[in-house]
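One structure coming up, written as structure tokens, with questions to follow.
Of the protein chains in this complex, all but one are displayed in their positions.
Up next is chain A:
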Amino acid sequence: MTLEEAPVSLHDAPGRRLTMIEAINEALDIMLARDPDVVILGEDVGYFGGVFRATAGLQKKYGKMRVFDTPISEGGIIGVAVGMGAYGLRPVPEIQFADYIYPGLDQLVSEAARLRYRSAAEFIAPMTVRSPFGGGIFGGQTHSQSPEAMFTHVAGLKTVVPSTPHDAKGLLIAAIEDNDPVIFFEPKRIYNGPFDGYYDRPVKPWAEHPDSVVPEGYYATPLGKARVVREGDAVTVLAYGTMVHVAGAVCAEKGVDAELIDLRTLVPLDLDTVQKSVEKTGKCLIVHEATRTSGFGAELSALVQERCFWHLEAPIERVTGFDTPYPHSLEWAYFPGPVRIGEALDRLLGH
């Protein structure tokens, strides 16, 4: 069942309420059961079940040949996964934090992304690199980064960021089944509950969010298709991951009739959905947590400008993290939260 086929209101859908971590664990469980070629490898993913519990119980259920711990070597993890893919397996390597993916970058950029192209499809890298990303958890410089733009710039990689338990499961299943290498970034701030950017308010659990209703069993949420979270006429808001919830909360609080789009897949991008929306609203706000300069927002802004120029009634706005390393003590001054988003909305709607 794809999202499109799912009941419109997930409140009424059959299924259990899961956290994002539980949904990811379930996706991995289902794919390990469905496809004997699927293997999971990474630091602490085996016996211990992962530092975020994403792989809990899987080694016990499927054995050490399918789910195993690795040495602390991101280049090695990605490199052996490329080799496993060349053999015919479908590896799902985990990089413990996206901040630590850089030692594996040569293997991702030079190898996984280009294997199909340079061998004229003799060899492929059907792997899904899972990695927790994003901030808002006092992770400081090396447990908070959002390096998606480093991957969206690479020809041959797909980049996916879920924002709900429902999508996390469906998109992860689709990513694992995809024959192209997929970077699957999991916003760890919302592993256990949605986050609206108000760090000083009580945290809500996923159980209170409609998209925590996750159908049982197998379903795939197609890559390359955005989700219109909320329809509206005043402004198009483009976001992904944690920022879908933050931007949504700001629009709701301000009473803005925004059309909120969760991109879900950054490459390949669902440009049709974006274009249709901006042509309707005439205004576009782009929100991401990553640093601004050369961030994915720049690509989105350029595309919207190229495709929707004659429909635009105001300059495209980008709300992002600042161009600094992610700070520890000043996290909430850095995080693109409700104030920064609200200001941008005021500018856009004042035009």
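Simple rule for what comes next: a contact is a pair of C-beta atoms (placed from the backbone, for glycine too) under 8 Å apart; a residue touches a chain by one contact, two chains touch by 3 or more; residues count from 1.
Throughout what follows, contacts and distances are computed from a predicted model.
A single chain of the complex does not appear, and UniProt lists its protein name as "2-oxoisovalerate dehydrogenase subunit alpha", one of "Gliding motility protein", "2-oxoisovalerate dehydrogenase subunit alpha", "Phenylacetate-CoA oxygenase subunit PaaC" or "Energy-coupling factor transporter transmembrane protein EcfT".
The residue touching the chain not shown here, chosen from A:Met31, A:Ala54, A:Ala81 or A:Leu300, is A:Ala81.
The residue touching the chain not shown here, chosen from A:Glu43, A:Glu111 or A:Glu331, is A:Glu111. Looking at chain A, the residues touching the absent chain are 39, 65, 70-71, 73, 75-76, 78-89, 91, 103, 106-107, 110-111, 114-124, 155-156, 158, 178-180, 224, 267-269, 271.
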